[in-house]
Each structure stands twice: as C-alpha cells, then as structure tokens.
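Note that one protein chain is taken out, while the other chains of the complex remain in position.
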Amino acid sequence: MRVIKRSGNHWFGIVNYLFLMLTGIICLIPFIHIVSLSLSDKAAVLGGLVKLWPVHFTWEPYSYVLERTAFWRSFGITLERVLIGAGLNIVLVILLAYPLSKPSHKLRLRSVYVWIFFFTMLFNGGLIPNYILVKELHMLDTIWALVLPGAVSVFNIILLLNFYREVPSELEDAAYIDGAGHMRTLWQIYVPMSLPAIATITLFCIVGHWNAWFDGMIYMKGNHYPLQTYLQSIVIKFDFNTMSVSEAQRLAKLNDRSVKAAQMIVAAIPILLVYPYLQKYFVTGIRLGSVKG
Amino acid sequence: MSKAKSRAWKRELPMHLMLVPGLVLILLFAYIPMTGIIIAFQQFNPVKGLFGHQNWAGLDNFHYIFSMPNIWRVVGNTLLIASLKIACGMITAILFALLLNEVKNVAFKRVTQTIIYFPYFLSWIILSGIMIDVLSPSSGLFNQLLGVFGIKEIYFLGENKWFPFTMVASDVWKNFGFNTVVYLAAIAGIDPSLYEAAAVDGASRWKQTWHVTLPGMRMIIVLLMVLSLGNIFDAGFDQIFNLYSPQVYQSGDIVDTMVYRMGLLQSQYSASTAVGLLKSGVSFVLITSSYYLAYRLFRYRLF
Partner (left out) sequence: MKKSLAAIVLIFILIITACSNNAGNNESDSEASGQEQNGQIDIQFGSPIDPNMEQAGQLEKKTGETLENNRWTKLFAEKNGVVTHYKLVNPQGDYAQKLKLSIASGDLPDIYIVTDKSDLKQLAEGGAIQEMGPIYDQYASPLLKSIIESESMKVFDPMTYDGKVYGVPAKMPSTNGYNHLWIREDWLQKLGLERPKTMDDLYHVANAFAKQDPDGNGKADTFGLGLHKDFLNGMKGLFWSYKAYPDFWYKNASGQIVYGSAQQEMKKPLELLARMYKEGLVDHEFGSNDESKMLESVVAGKTGMIYAPHWTAYSVEKTMENDPQAKWIVVPLPTEGSDPITIPLTNSTDGTYVVNKDFKHPEKLVEMLNTYVEALFGENADFNKYWADGDIDSVWTMSPVHTLDPSLDLKGHQDIKAALANQTTDQLTGVAKGFYKTMQDGVWGMSMMFGPEDTPFAFVDQTYPDQVMWSEYEGAPTPTMATNWSSMNELLSTEFTAMIQGKKNLDGDFDSMVQNWNKLGGTNVLEEVNAQAAK
C-alpha cells in the first residue's frame, strides 16, 4: 500500500466521491427498474406506471415463475452445463497452459503447437459444418454439444500461461532434482502459485457457460433449451412478422412484462451469488502477458 | 541418437502428452469443420449435403459479395461501431481507474467497483431484455427521464442515427467496470518511490497523476490499443443480434449479423460462408500484424 501523503485537493475528493456514487447509481437504475417491474401488478406495468418502485406490490410474477416447469428445466440444463463444461474447461486449461508456457528449447515443436491453437481463434468453418459434425458425433440434443466444441479456450490458455511464466524456474529445477515429474511439478508448484488466475478463469468459464445461448438454439430441441436460450425465445424474440397467426394470438394473450422481468432476475441471481466471492482475485488474476519496458 | 538427447525427449514427453487431449478436441471441433470453408467456392445446395456433388463456383461468390448493394455499408457500420467501442471503452475505463485510485475509503471503493463490474457478468440476453424495456420510447424509464428535462423521446433502438451510439454506450456500460481492473492493476504496479520523489518535489495531485500515474500506465494503454486493432471487425454479434431490427439495418447491420441472416434466413449459404472467410482472413492479417507490432514495440509476447 502506498502510505505517502499526497497533498490533496479537498474539493476534488468530494467531487470525485459524488461522481463515482452517481455513476454507480446510474449503473444500478436499470436493474432497480426491472426489479420493480417484477414486483408490480400486471396492469400497472402495462400502463407504464412503474418506475423505480413497485406499484401495487405483488409476488405473483415470482410465484408464477416458480411454478413454470419449463423455466426450471432450462435452469437445470444450464446448471449441468456449467458443472461439466466449466470443469472440463479448467482441467484442460491447466494442462494445456503448462507445456505452452515453456520456452521453445524446453518443448520442441512449441511454436507449431502455438500456431495450431492460435489459428483456431481466427478461422472457423461456419455454422453448417459444425452442425454436421455434431450430428455425425451423435451429440445433437445432448449436453455434450454444449460442452465439448468450446472445451478448449485459447484465450484462457493465454491468460494462464502468462501466469505460469512468473513461476521462478529455480523452483521447477529444484523439484526436478527431487525427482518430481512434470505432472507433480504442475500440481504442486504451478497450480498453487497461480490460484488467483485459476479463480479468475473459473469465473470466466462459469459465466461463459451460464450466459451462452446461441449453441443451445442451434443444437438442442426446444424442450432442452438452456436458460439463456429459453429467455431469448421469450424476452427478445417477439417478432410478429415471423410468427404464425396462432402463435401471435397466444403471445398477445401472454404478453407480460412483469413475468419476463421476474425471469430475468431469477436468471441473474446465480451470477450475483458467485461473482463477489471470486471478485477479489480479479486485480491479481488478470495479467495479459508480461510487459518489459 | 545420443543418450542426452533421448533423456531430454523422455523429460519432454509428458508435456507433449499433456497437449494431447486439447489437440484432439481442437482437431475435432475446429479443424474438421474448417473443411466446410469449401462451401464458399461452391453453389451450395443444402439438399445435396456437404459431401454431395455440388457445383463449383470458383470465385463467383466473392464477386457476388462485392456486388451486393449494402456490403460497404455493412463493413462501414462494423468498423465504426467496433472502433468507437474500443476508443470509448478505453477512455472510460482509464478515467475510472484514475478516479477510483484516488478513493481512500476502502469500503466505498469496493462497493463502487462491485456495482460497476456487475453488468459485465450478465448475458446480452438479459441486458438486451433490460435495455429494450428501459429505452422504449413510450414507456421506457430513460425517455421518461429525458422528458423531465424537456427532451423529446428518442427511439434509441429504432432510429438509424441513434442505434450505433446506443450500441457503443451500452457496450461501455457492460464492460467498463471490468476493464478498470486491468488499469488499476497497472497503477498498483507503479513504483511508490516515484510518488515520493514527486511529492518531495512538491508536485500537486494533478501533477502526480499527470507525471507519474499516466506514464506508468502508458505501456499497458498503448499495448491494449495495439492488441485491439485485431478486433476491429468484431462489433459484437451477441449484442447487436439481440437488439437490432430491420429498420436499423442501415446503421446497425454488421458483418457477423449479415453472415447469420444470409446463411440461416435467406439460404445464401455459399455467399455467407464467403463473407465469413473474408472476415477471418482480414482479421488474421490484422491480428498477426498487431501482435508483431506489440512484440517489436514492447517485446511483448502473448504466447
């Protein structure tokens, strides 16, 4: 911590606090509004009367969501996907970043490997070949279609390998002399020393899987949509032009902003719960390579 | 093979094995589908299947792309939205990193950070849902607020002159809090003795910020600028896909959304693949050169 007293401008300090507070409030207002919508009576919401406080307070939208099987089914699928998907992501990233963090003289073909991984960040075959592949692997409409194609995240490998590089090579050499192989060195030296980065990456993976929607729409049947795909189909796709008349009639009857709001809130809560725990690692956990000036 | 060499191999082997699972997955899910790029050179008829007897089109699809009336508009939109996002995002994040750095009350700092980070972790699905509601011209909160100041309501998501800026502003809203972290980390890394020296010289807080903090961040700022060059064709599919509508195609349609619509809505599979391929090619050149630049300027290695 810096303890030097800096000759400060008192007014600047106050203005600064006020400004930051104001920004914070502005950032929060949309969420407060949505929470208010979700706790208000249908008619008040439809008439546009709800602002930053619920009007005709009611829990009804939430009890409605609680009873909505489809919502919880999607919720469960997303939970499964986060557990399997993020777990796989992390194991792979820990394993892959280790060899790639070594200089070329310690790992032959390193630059070939690096190019192999790097290239995939830029080129992809497009939707149709991916779909055909997933179909040929018999993974359509299974959790693996959501988990395996994105299991290797090159971006996260970069994050972690730059962390690994900070580990003093003396430690590794000492371990080698003790007879430890690479696996043990990785688990006993590298992983413990990179915990902040691993925590950060864990958060990225959890959030990434929680928020993914497009693959769910492409690979899953409607009754197996993950949560965000489900939300997308009810909150955002509301295009009467592409809809059959019977569908339009059904939706006209159901158009209900407060229930939509309640579903968005419930879908955001898990993230709200996870991220403060992992937040403290951010500042140390994000290091995009080393800069030697 | 000499004994030493074979020992070195033995020592290295586990590391190669560690790469196997990742390589298999990447081969399977990235390189095999890349064969689908041939669609760009065919008159792809989906009924015949990817491996059926498709008619070859040579470079016709590429000619077709450049004859499309809206292609340059779409490229222009993409560049404008992406570069504004990069620029505004950086400036905002640097500003807030500097301001937060001046805050001494730890609790206040933490709470503020927590609040401004928060949108970063929500999906564009949820944020779009919120924005559609809040920005609605008739009942949206934001326009009601503008009304208080006597400003006529604005259809942020439905008017061509507003849409790109709405995208930029909302992208900044989602990301700036998190990006401040990167800069705060850079500030934290500045040698405290520099401040001491400046304070001894009687430098005011402004002067300290100007002469110590900002130069200390210079490296990371320029570096991130260089690296973001590679993203100049990524204007944000998730965001725009969920917020745009036909009436703002003129100013809001970007390469990625166009590829999607051509491919899955208008069945122009070949042309859509060709556009995607072109975009990847250009991005590839940009990214490799920006990384090369970063290496030349800062000896920075990403890998």
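As written, the chain order gives the labels A and B, with residue 1 at the start of each chain.
What we mean here is this: contacts are C-beta pairs under 8 Å (C-beta built on N, C-alpha and C of every residue); 3 or more make two chains touch, one makes a residue touch a chain.
Here the structure is a predicted model, which is why all the values come from computation and not from measurement.
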- Message: Touch partners of the unshown chain, restricted to the chains that are shown, please.
- Response: A, B
- Task: Sort through A:Leu52, A:Ala70, A:Ala174 or A:Leu272 and give me the one touching the missing partner chain.
- Result: A:Ala70
- Message: Even though one chain is hidden, which residues of chain A still touch it in the full complex?
- Response: 42-44, 46-48, 67-71, 73-74, 88, 91, 95, 127-128, 131-132, 135, 137-142, 144, 148, 180-184, 187, 217-218, 221-223, 225, 230, 233-234, 237-250, 252-255
- Hidden partner interface residues of chain B, rising order: 14, 17-18, 20-21, 45-50, 69, 136-139, 153, 155, 158-159, 246-247, 264-267, 269
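Quick note on the criterion: only the chains that are shown with their structure count from here on.
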- Message: Nearest whole angstrom, what separates the Cα centre of chain A from the Cα centre of chain B?
- Response: 15
- Message: Please output the residues of chain B touching chain A within their complex, sorted ascending.
- Response: 12, 14-16, 18-19, 21-23, 25-26, 28-37, 39, 46, 50, 96, 99-100, 102-103, 105, 108, 111-119, 121-126, 128-134, 138-139, 141, 144, 173, 177-178, 181-182, 184-185, 188, 192, 195-196, 199, 202, 204-206, 208, 219-220, 223-224, 227, 238, 242, 245, 259-260, 263-264, 269, 272-273, 276, 280, 283-284, 287, 298-303
- Note on the structure: So, in the complex, the side of chain A touching chain B is made of residues 2, 4-9, 12-13, 16-17, 19-21, 23-24, 27-31, 33-34, 37, 48, 51-52, 92, 95-96, 98-100, 102, 106-109, 113-114, 116-118, 120-130, 132-133, 148-152, 158, 161-162, 181-183, 186, 207, 210-214, 228, 231-232, 235-236, 239, 257, 260-261, 264, 267-268, 271-272, 275-276, 279, 282-284, 286-293
